[in-house]
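For reference, the structure is listed below as C-alpha cells.
Yeah, one chain of the complex is gone here, protein chain that is, but the others are all in their spots.
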Amino acid sequence: MNIYRAHVLICGGTGCTSSSSDKIQNEFELKIKEKGLDKEVKVVRTGCFGLCEAGPIVIVYPEGAFYSHVKVEDVEEIVEEHLLKGRIVKRLLYKDAVEEDTIKSINEVGFYKKQKRIALRNCGVINPEDINEYIAFDGYMALGKVLTEMTPEEVIQVVKDSGLRGRGGGGFPTGLKWEFTAKAQGDQKYVLCNADEGDPGAFMDRSILEGDPHSVLEAMAIAGYAIGANQGYIYVRVEYPIAVQRLEIAIKQAREKGLLGKNIFGTGFDFDIEVRLGAGAFVCGEETALIASIEGQRGMPRNKPPYPANKGLWGKPTLINNVETYANIPQIILKGAEWFRSIGTEKSPGTKVFALGGKINNTGLVEIPMGTTLREVIYEIGGGIPNGKKFKAVQTGGPSGGCIPADLIDTPIEFDTLTELGSMMGSGGMIVMDEDTCMVDIARFFLDFTVEESCGKCPPCRIGTKRMLEILEKITSGKGEPGDIEKLEKLANTIKSASLCGLGQTAPNPVLSTLKYFRHEYEAHVNEKRCPAGSCKSLLSYHIQEDLCKGCTVCAKVCPVGAISGERKSPHVIDQDKCIKCGACLEKCPFNAIVKK
Amino acid sequence: MEFKFNWEENKDKIEELKKVIEENKGKKGALMPVLHEAQRIFGYLPIEVQRMISEGLNIPLAEIYGVATFYSQFSLIPKGKYQIGVCLGTACYVKGAQAIIDKIKEELKLEVGGTTKDRKFSLQATRCIGACGLAPVMTINEDVYGRLKADEIPAILKKYME
C-alpha cells in the first residue's frame, strides 16, 4: 500500500463539474505524475463542499488548504509550490481563508465555522464512488449494529426518541412514520426514498446523493429491517444525472460487498434497492403522486387517508422518507437519540441543510443546528448582502413557502417558528432578497411555477392558481384595480383549504405571506401604479438627469431601440414611447446620470 | 408537422426497444423505465413506439399516451440535433428578430416549434434571454449570436450543416 502524505480533494458536485472540475482533476493527475509525486499524493474526487459560489473548489490535506475558483492553468502552480515545495499558494486560497497573513484551514473559515454537519458529514470528505472510504468513516456500522444487536422495535424507539422530523418539507416525526408502517398489516412492505427534489433553488438532496450515496442506502436498509420490508426504491429526478450514476455505482458496490442483497451480515436479513427515474414533474415530490409514478401512471396525488403507511406502493404498506432524513439515520443509530437531541432545539432536534441563494455573498449549501437565527445564516455564514444593498426579506420553502421580512431576522429557524410566520421549512431553499426585489413580482414568479406544475386533478389548484397568476400579472403590469388584492386573498384562502394535495394547499403561501408583510407594495402597484423596488418593468421609466449628463453619447449608442437622442456634449433625453426599459443605458452610463423611477 | 416513422431505418432501434420491453416485462411498474429507455433510443416517443410498448407490456395505448404527455421529459416530436432559439423579447423584436426568424424559416424550410426533416435543426421562439444589449439574439445549443442581421443567417447555419 502506498502511504500518501497529501490528499488533493476535488469537488465533483454538479456545480463544480459544470465549471470543469473534471478537467482540473485530470490536470492534477498529470502534473503530479510529471513531478514524480504520484506515489506520495493522492487525488480524490468528492461530493459537494457546499460553498458553490467559490467553485471549482480544491482542498489539500493535511493542511486543509482551501483553494477556490481554481482554473486548469492554476494546477501547475499548486503542484509545484504546494505539493512539491510545501508553500501554500495564497493567491488561490478562498478569500476568507487568509487573515492577516495567517492561513486558516477549511474548518476555520467563516462559512463553515457555524455549521454542524450531520447529513453532509461525508460530502467533500470521501470519494463517493469508493464504498471502502464510506466504511472507513463508520459506514454501514449502524446497519451492522442494528442487525446484530437491536430488535426492530428498538430501532424504531431510537428514531422516535431522537425527535427526528421529516426533512422534505412537512416535518412529520420520522419515528412515528416508521412505527405506523411497522404496525400496518401486509405480506409485503416497501421502503421508498423521495429524491424528487423539485423546489427551484434547493439542491441538498442532490449533494447528498452525489457526495455520500451510501448513507442513504444504509439508512434505507435500516428502515427495511425496522418496518419489515426487503425491497426499497429510490425515486430520483432524471435531471440529476451525476446523482443517478453515483447511486447506481453505490448500489452495485454494496451488493458486491454483501451489504445489500441476501443474508446481510449473516443475520438472514435480505434487502435490495432499485433506482427509479422521475420524468420532470414537480408534483411527484408529493408522496402519493410519487407512488403513482413508480407504478407507471401519471404522477397525480390522491386523497389521504389511507396514508402510504397503510396503503402505498401497489397497495402495500410503504415507508417514504426524503434523502436528507435518511442521511441522518446512521448517525442517530451510532451516536444515540440523546446525542441527536442535544443538537438543535427541543421541538426540532438536529440540523437542517439549506441551499442559500439569491442576493447573498456566499451562495451555497449550509448545514446548521436548528434554532440558529436567520441573521446568523445570512450574515455570519452567508457573508451578507452584496454591493452594500439593504436586506429586505428571505424566502424559505420554495413555491410552498413564504417571505420573512427583515424585522423578523432574529427568528430562530425551526419547523414551527417558520410555519407561524406564514412560511415553512420546506425542503430547505433559502432565497435572500434585497431592496431591489419586488415582493409582488416574487409572488408572481412562484405562482407561475405552480400553475405550470399543477397536475390538474383538482379544480381549486388547477383553476384557482391560474386565476391568482392572472391577477398578479395584472398588478405587476400596472393594470391593477381596486378590489384585486381582496380577490387574491379570497382565492388564496379557498385554494389553501380546498386543494387535494400539499402542492395546492401551500401554493398560495408566497402570496399570503407577502400580503401579510408587504401589503403596502401591493397597494403601491394597484393604487399609485408604482413599483417601490423599481423592478416591475411596466411601472417604471428611465430618465436622464440633466445636471449629471455630460452628453458623452454612450447611452444613445447602447440603446437597442434608438430611444435616446441629444446633441454631443449636451444633455440627452429618453423617448418614453420608444423605450423598452431594458436598462442597458443605466448600466453603461459612466456618470450615473440615468435613474429609474 | 409530420414525421413519418421510418420502420426500415429504425430497424436496429426497434430491436433494441424490443429487448428493453422483454427485460422489463413482468416487472412491476415497468412503464416508466421503458418510456425512459425508448426516449433515449429514439430521441422522442412517436405513436408507433407507444403502440409497440402498449403491445409489449399489455398496457392500453391511451394510458401510455396519458403518461407520455404528463411528464415534461418525454417528447412526442423529435428535437433537432441543433436547437435554435430566437429571442422574441421586446428589444430583439424591435431590432428585427422577426426578420431573423423569417430568414431561418426560409433557409431551413421550417416552422416555429418544428424540426427539420433530417432532424438536424429545431426552431423555437424564446422569451427574453436578458441579452438586450446584443439584440437581436439567437442561440444554437450553447452558442450565442448577437447583433444579428438577416443576411448573416445562411453563413451561420452553414457551420452546423456539415
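Things to note:
Labels A and B are assigned to the chains in the order they are written; within every chain, residues are numbered from 1.
As a working rule, contacts are C-beta pairs under 8 Å (C-beta built on N, C-alpha and C of every residue); 3 or more make two chains touch, one makes a residue touch a chain.
One rule holds for everything that comes next: contacts and distances are computed from a predicted model.
Matching "Transport permease protein", "Sugar ABC transporter ATP-binding protein", "Ferredoxin" or "RagB/SusD family nutrient uptake outer membrane protein" against the UniProt entry of the left-out chain gives the name "Ferredoxin".
Among the displayed chains, contact with the absent chain in the complete complex occurs for A.
Among A:I24, A:V43, A:V75 or A:I126, the one in contact with the hidden chain is A:I126.
Among A:Y4, A:Y379, A:F445 or A:F591, only A:Y4 touches the chain left out of the display. Across A:G144, A:G228 or A:G583, the residue that sits in touch with the chain not pictured is A:G144. Across A:D22, A:D38, A:E63 or A:E376, the single residue that touches the chain missing here is A:E63.
Which of A:G86, A:P305 or A:P590 touches the hidden chain is settled by the complete complex: it is A:G86.
One chain is missing from the display, and on subunit A it is touched by residues 1, 3-7, 9, 40, 42, 61-64, 84-87, 105, 107, 125-126, 132-133, 135-141, 144-145, 148, 257-259, 263-266.
Just so we're on the same page, only the chains that are shown with their structure count from here on.
Computed centre separation for the pair subunit A/subunit B is 30 angstrom, with centres defined by C-alpha atoms. On the side of subunit A, the complex with subunit B involves touching residues 238, 276-281, 293-299, 314, 455, 558, 560-561, 580, 582-584, 587. Within the complex formed with subunit A, the residues of subunit B that make contact are 28-33, 35-36, 59, 63, 66-67, 70-74, 90-92, 94-95, 132-133, 135.
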